[in-house]
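Certain chains of the assembly are absent from this excerpt, and the rest are unmoved.
Chains: A, B and C, in written order; residue numbering restarts at 1 for each.
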Amino acid sequence: ADTAKIAVAANFTKTIEKIGEAFSQKTGHELKFSFGPTGKLYAQIKNGAPYDAFFGADERRPLKTIDDGTGLKESYFVYAQGQIALYSDKYPVKESPLQVLKEAKFNHLAIANPKTAPYGERAEAFMKSQGVYDAVKAKIVNGESIAHAFQYVATGNAEIGFVALSQLVDPQSPVYEKGQYWIVPQQDYAPIKQGALILKRGANNAAVKAFMEFIKTPAALEIIHSYGYSTP
Amino acid sequence: MVEIFGIAVSMDPIWLTLEVAGWTTLILLLLGTPLAWWMARLQSSSKIVLEALVALPLVLPPTVLGFYLLIILNPNGYVTEFLRLFGFEGQLTFSKTGLIVGSVFYSLPFAVQPLMHAFEAVPQKLLDAAATMRANAFDRFFTIAMPLSQRGFLVAATLTFAHTIGEFGVVLMLGGNVPGETRMVSIDIFDHVESLEYDQAHLLSAMMLIFSLCVLMLVYALNRRFGVKVG
Amino acid sequence: MMTEQTTHYLRGRLQLELGNFKLESGEFNLPMQGVTVLFGRSGSGKSTLLRAISGLDKNTRGELSFGDELWQRGKKSLATQKRHIGFVFQDAALFPHMTVRQNLLYGVKRLPKGIEAADFDEIVGRVGIADKLDRGVNFLSGGEKQRVAIARALLLRPQILCMDEPLSALDWRSKAEMLTLIEELVAAYQIPVLYITHAPAEVERLAQNIVFMKAGRIERVESLQEALSRADSPLFDDEGAVSVLQGRIESEERGLHPVVFGENRLWLSEASTADKKTVRVRVLAKDVSLSLSDPEHLSIINHLSAKILELIPEKKHRMLVRLQLNDGQKLFAEITQFSAERLGLEVGQELFALIKSVALTE
């Protein structure tokens, strides 16, 4: 059995750990996950980090490793699609999400930083397309990652926020079955494709190859879906 | 937005950073001085506990500390409720106030430790001498202990200031990265790195380094010039 | 400047423990007039007592009052800065971050209204630091530091001036100048002084009363006269016994100053202050010779008729002879036992005490 080191975007931490467990049990290969913000993982890979595979939170940075010559182009695929949800425990976002946004009675609306996190970017784009962005613009606070944006809401510092569906459906989530949320319809925003690929140093690693296959199996997909992600 | 070497740089985060660092340093010197003086004069074992407590903010990763501060300072929490009693309005998080509160908390050990040790080194005999010249405790503190602890103040101020400039985790967590309000340089640089805008990141970093180097050199030079050596 | 002032008493009893050392003063009641010297061997607790009296040590216990101000009762004590005490520390304790001038003015600036500082220029000039006023105190020699410390305290005209070996680092000439200065200021401003010194000469020059200390206790408090009348006085050092005679000074004759007491007359070759009426003359016992007859052809001009009160044999084959002059004052003479035998001295015998004028100091 082999060991593989895999760099994974922080938002996918729990999901991939679950999948990894199932994988290890089945194949005997060992996986070591390193979690972090996607940009940071990318910088590490560019500077010689010993990762065998890279699971990003978007498509841009995994694809960039191919340009750099560290990523293997043929191994690239989209392993999950994130879904965004509008959450609040104060406002009736489930019934009238756009109304709540338009009235903007809240003090703060948390989103992930549109500049660095795809979830934030999509949330911002969605609000712009619905014409509510100008109403809430002044109330937006940016979390550095989607997890961070979620913390703002979960700790009550922001009354409302665009978070990842995965953070709401997790039974361990502090807001699990508290408050209400509205899943933003897929057709209203460009899909948040999360891309993954094998890196050059993992080219001959049997564990990596096996895992990249395993993650496309129904067993793995089920786990992915159960955490609130969709797949293409 | 200004252009430097053809790279667009937003100046807001820079001013904000300087402002927050300045306030934090000022507040910490104001709060830390009496605290350090009091601790320096304590004899009991409670001093040991206090010393350890003061050093604690260092032990938690700033982001985690920020997370807990987020919980403690949330608008429905006890701290905010308590402040409301004094007519405080608004919210501690996502505001400049919040940034300053977080930085003050996080940099506490850098201010208190050097001050305390400087105060402990002030010879008792000199304070005695001042007392025989009718200086009361306050007077002795301001005219003898403080000038003789000048070095301690210098270390405290530079560590605090520099540390607040480079502070990231706490301000990121507490501030909400609102452009023009709570986006500090450290976050700005980080965002540039994250979104692969390395040119801006390099430029901003270089600016911060050069600026800080100048400030620090100025402070140290002034200290050499006017400093006193005791003993 | 001369003001009339009633004498206050410093009374109480003080305790203070420092490690193994225990200060347990015992009851005392010191008239705060002129100079009171604390005298005792090294380590006997003089500095500790002075600190306790000044309220500088927080662990001081006991009672202390000055006049009708209560300074200490049990654990409660009046803060030092409220006691209006001046203090010259054994090791100067100058503020290193200030110039000499700033050191000197530190206390002056804090004087309450109604109390006037001594004249700055005068003190500074007399202490001999006028040319060093703008220097940092780290750039002074040992003696210079001590002088600044003295000036700093003198400027304040405190209620009590405490001085802990203030002259130890000075050369004899500076010492003499400083002693005169202290003496004059004490007289002019009526500042009572508590003074620690190891030098008997300083004691005899300055002291009104002497507090003898031993192993943390006040052994006894005596006036200078009393202290000197005992043959075993701790004041008598390697110079031996000392007598102090008091008399009326008369006007100069042929360069000499006659001092009259009873029928006797002493000629001093030196007398500093002409406007004083009574003077103290310090006579070392070993400067007194005895003669059975009034001798002639001798350079010694002071011949005092006296009666032997007591013959006290001493170590080293010496004999201390206690004499009574005819006005009742006592005088010690120290001679060898060999001489005593040769002259056949006995108690009650009348004879002449010879003292060289130049050996006498006021």
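Assume a residue touches a chain if its C-beta (ideal position, glycine included) is under 8 Å from a C-beta of that chain, and two chains touch if they have at least 3 such contacts.
Quick caveat, the model's predicted, so the values are computed rather than measured.
A single copy of each protein chain is placed in view; the full complex in the file contains them as A x1, B x2, C x2.
As a convention for this text, only the chains that are shown with their structure count from here on.
Taken as a contact graph, with one node per protein chain and an edge wherever two chains touch, the assembly forms an open path, each chain linked only to its neighbours along a line. Inter-chain centre distance (chain B to chain C, centres taken as mean C-alpha positions): 57 Å.
A straight line joining the Cα centres of chain A and chain C is 90 Å long. For chain A, residues touching at least two other chains: there are none. For chain B, no residue reaches two or more other chains under the stated contact definition.
By the touch rule above, chain A contacts chain B in their complex via residues 37-40, 42-43, 61, 64, 107-108, 110, 113, 115-116, 140-144, 148, 151-152, 155-158. Residue ranges on chain B touching chain C, taken from their complex, read 123, 125-126, 128-137, 139, 143-144, 147-148, 150, 228-231.
Of all residues in chain B, only 67, 70-71, 73-77, 91, 93-94, 172-173, 176-178, 187, 190-191, 193-196 touch chain A in the complex they form.
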